[in-house]
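The other protein chains are all here in position, but one chain of the complex has been omitted.
Naming follows writing order (A, B and C), and every chain is counted from residue 1.
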Amino acid sequence: MTRKASNKVMTAQEAVKRFVHDGATVGMGGQSIGRCAMAVTHEIVRQGIKDLTLVGCNLSMSMDILVGAGLAKRTECGTGNLERFGTTFRWRKAIEDRTLEVEDYSHLAMASRFLAGSLGLPFMPSKSMLGTDILNKQIANGSDAFRVIDNPWDLDEPVVLLPACKPDVSIIHAQKADQMGNIIIEGFTTQEPEMVKASSSVIVSCEELISSDEVRRHPDRTTVPYIFVDAVVVQPWGSFPTSTYGHYEHDPEHLRRYQACARPGGEAYEEYLREFIYECENFDEHLDRAISSARREELRASMQKLL
Amino acid sequence: MTRKASNKVMTAQEAVKRFVHDGATVGMGGQSIGRCAMAVTHEIVRQGIKDLTLVGCNLSMSMDILVGAGLAKRTECGTGNLERFGTTFRWRKAIEDRTLEVEDYSHLAMASRFLAGSLGLPFMPSKSMLGTDILNKQIANGSDAFRVIDNPWDLDEPVVLLPACKPDVSIIHAQKADQMGNIIIEGFTTQEPEMVKASSSVIVSCEELISSDEVRRHPDRTTVPYIFVDAVVVQPWGSFPTSTYGHYEHDPEHLRRYQACARPGGEAYEEYLREFIYECENFDEHLDRAISSARREELRASMQKLL
Amino acid sequence: MAEAYSLDELMVVEASRHISDWDTVMVGTGLPMVASLFALKNHAPNMCYVVETGGIAPEILGTPSSVTDARVMYRAVRHGSLLDALGGVLQRGLADVAFLGGAQIDQFANVNSTVIGDYNSPKVRFPGSGGANDLASHAKKVLIITRHEKRRFPERCDFITSPGYIDGPDGRKRAGLTSPYPDIFVITDLAVMAIDKSTGRLRVEALMPEVSLERVKENTGFELPDGDTEPVEPPTEAELRLLREEVDPGGEYLKTPE
Partner (left out) sequence: MAEAYSLDELMVVEASRHISDWDTVMVGTGLPMVASLFALKNHAPNMCYVVETGGIAPEILGTPSSVTDARVMYRAVRHGSLLDALGGVLQRGLADVAFLGGAQIDQFANVNSTVIGDYNSPKVRFPGSGGANDLASHAKKVLIITRHEKRRFPERCDFITSPGYIDGPDGRKRAGLTSPYPDIFVITDLAVMAIDKSTGRLRVEALMPEVSLERVKENTGFELPDGDTEPVEPPTEAELRLLREEVDPGGEYLKTPE
């Protein structure tokens, strides 16, 4: 489907209702403690959209929440963790309990799968994962996702083929977008350029809505043009408690608070979901509960010092 | 080989002497009447470096000169022409006379081959060229460059595999570079980002040398970082008579003058090479012969109106 | 009384009518550039014009002479690379329309832009595919614009550079093309031809004013079936003014009537 130059600004509620469906494969933006699409994730949780397959390179807090809320049936990714803030505990528990299907890749392998999808190709070659159990044990398990062929130009050289990954919908948080859906990501871009272009639908939340005139004045700075984008959600602090480069740092306090609930799970975790997601009408209400304006100023000031 | 953060500024003469050798596969920057690496091309002609294989998507005036000067043995590309200014006549003649080997591709196919090279992959899949003589006649000719396999995930779907293209050296002209070799290309980028990254050596000429400090202030704007670049040649008007976006328009007068000599070939063409290349010590001398300062101002002003 | 116009002018106007507002259109160089620019300025202000050099949705200034011309990059929402445009938009399946030219077009709408004569000992060598093969391979609808001369319409192309229906109704499907049954229109200064999907062959759909089917047949090297045809609407005065004053003001591409 071709996406048009129409006005795509809408609420997270409307965007999720229109573009995220039960059973969808969801491309997850951000990485670790940076630029995760938290606002859109919360809305998926509130709407209880289920049986999701979550895909990405490093899946982090947004993935852990969807798993913890019981909405994910499968992940395909390179890692689940928050680096210094620990692993993704609900994900780990679900794998150990065997209630979640997983397919493991290296980060480059997942990025390569998105690249194939973004170019309309059925698969992408890779030289990663050779000789390892990522390849061998998953093939032995009957996974259909890995083929090893001989390089036709050098029959002594094995090459891995990986099937394209084409999410039904991707959710990402960016610094800037215009109402048509042109996206500007600043700083690191993770796998998002390829993942977004490989997706059937794309929801972008942004810190700042800019004019299309401004986009057209600097076409070299557009990360993804509007023809790949379906919904623009204007949501400052939309990646909180993870950072948005140029805007605010990650919030160690809230990250630790989440981890303190996610690690034990059970009641503590239910309480977190209730207080910070289910009882909030929208993400602004979450922010009001989760972070004071003084603290917001600190995180903004702290980021400014790093630029 | 890994390229370092050393000072890489040198003359075209030195750059060509160090990085372009007889028999080399040369990646050609620019397209049609835009941003061809004319200064470096002239230097290759002056140094008489021969038996070159010229590769790119659209090969244009710079390729035609190397063919016309008898320095090319082969081209691998998608097109040879200057659009409204006609075809590449020396190239056409050499093919008709069967004095030049050619391998034909679509533009996407060549870009895909460079992509493979830039990612360290032995080949890249493609869905172009299926059912056509680009594929069938070249396979029938015994070309080793095309394989058609079944998509392992859908045995009814043929997929073309194309071998990586990894030039020995690429020559491109950019708007900006710093002395380390960080490159900023503005406007269209052709196949250059992938081609440059796939190359063993890279010579970039630029309109403007900027400070590395300026590069580090806007890391989102760098097209290719220094680890892919070997030589930086500071040469304003280095793509003349083709355009450099943001700086000057193409010069129809000189393009027509070249074409008027290239079309008949013979003495007229030899005279062009003598007057505009062999007798010039460097590209500045060529510019002095080929374009007045008044005319330069016009082409600059004309570009400014289009921004 | 309508102003006089040339068939070249009407060819461009008629070709532009095959572009709808909001279409994403991948545009080749030459006349396709002119006709697409006309569509953008005339009836398709929301079309997404995509240039193979990577520009997405530029607003375009009059008479670009190349796909690298700053005029086709004017106020784009993104500048990019060949790979972005031909891979990331076109091969990715996002082009509603692709618009190209060609030296030879055969009965299956295959296009030759490579060679006249044998590939291995050419009589005349042409520039080659460029992006044309990619455009014809991947778009949902393909427009081809060319002047109507018998030598341009042989039964079989000397060399198939860009696929039409290859050799029959399922030719593309068999070859493995991702877009197996696209609409294909060939717009000339005499007629509009379209692929009949039941045969995979071109037939005449519409005729330029005062042009007969007989005349089209005489100027075509392959057989054209009889059948109903429609007349092509002449251009309006406003269309002619737009074409002459904004799209090709220097007459670089199109001659006006003498």
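We adopt the following convention: a residue touches a chain if its C-beta (ideal position, glycine included) is under 8 Å from a C-beta of that chain, and two chains touch if they have at least 3 such contacts.
If you're wondering where the values come from, they're calculated on a predicted model, not measured in any experiment.
*Asks:* The complex has one chain that is not drawn here; which of the drawn chains does it touch?
*Replies:* Result: the unshown chain touches A, B.
*Asks:* Of A:32, A:53 or A:170, which sits in contact with the chain we cannot see?
*Replies:* Of the candidates A:32, A:53 or A:170, A:32 is in touch with the missing chain.
*Asks:* Specify the residue from the set A:50, A:74 or A:127 that touches the hidden chain.
*Replies:* Of these options, the touching residue for the absent chain is A:127.
*Asks:* For the chain not shown, which residue from B:197, B:247 or B:286 touches it across the whole complex?
*Replies:* Residue touching the absent chain, from the options given: B:197.
*Asks:* Counting contacts across the full complex, list the positions on subunit A that touch the omitted chain.
*Replies:* 30-35, 57-58, 77-85, 87-88, 92, 95-96, 98, 104-109, 111-112, 115, 126-134, 136-137, 141, 148, 157-159, 186-194, 242-243, 245, 249-250, 252, 303, 306-307
*Asks:* Considering the whole complex, not just the chains shown, which residues of subunit B touch the missing one?
*Replies:* Within subunit B, the residues touching the omitted chain are 2, 4-5, 118-121, 180, 182, 197, 212, 215-217, 219-220, 222, 224-228.
Definition applied: only the chains that are shown with their structure count from here on.
*Asks:* Quick one: which chain's Cα centre is the longest way from subunit B's?
*Replies:* Here the answer is chain A, farthest from subunit B.
*Asks:* Let me have the rounded angstrom distance from the C-alpha centre of subunit B over to the C-alpha centre of subunit C, please.
*Replies:* Centre separation, subunit B to subunit C: 28 Å.
*Asks:* Using Cα averages as centroids, what's the distance between subunit A and subunit B in whole Å?
*Replies:* 38
*Asks:* Would you please write down the residue numbers of subunit A that are in contact with two or more other chains?
*Replies:* 120-121, 220
*Asks:* Can you tell me which residues of subunit C touch two or more of the remaining chains?
*Replies:* 55, 73, 79, 83, 87, 90-91, 138, 178
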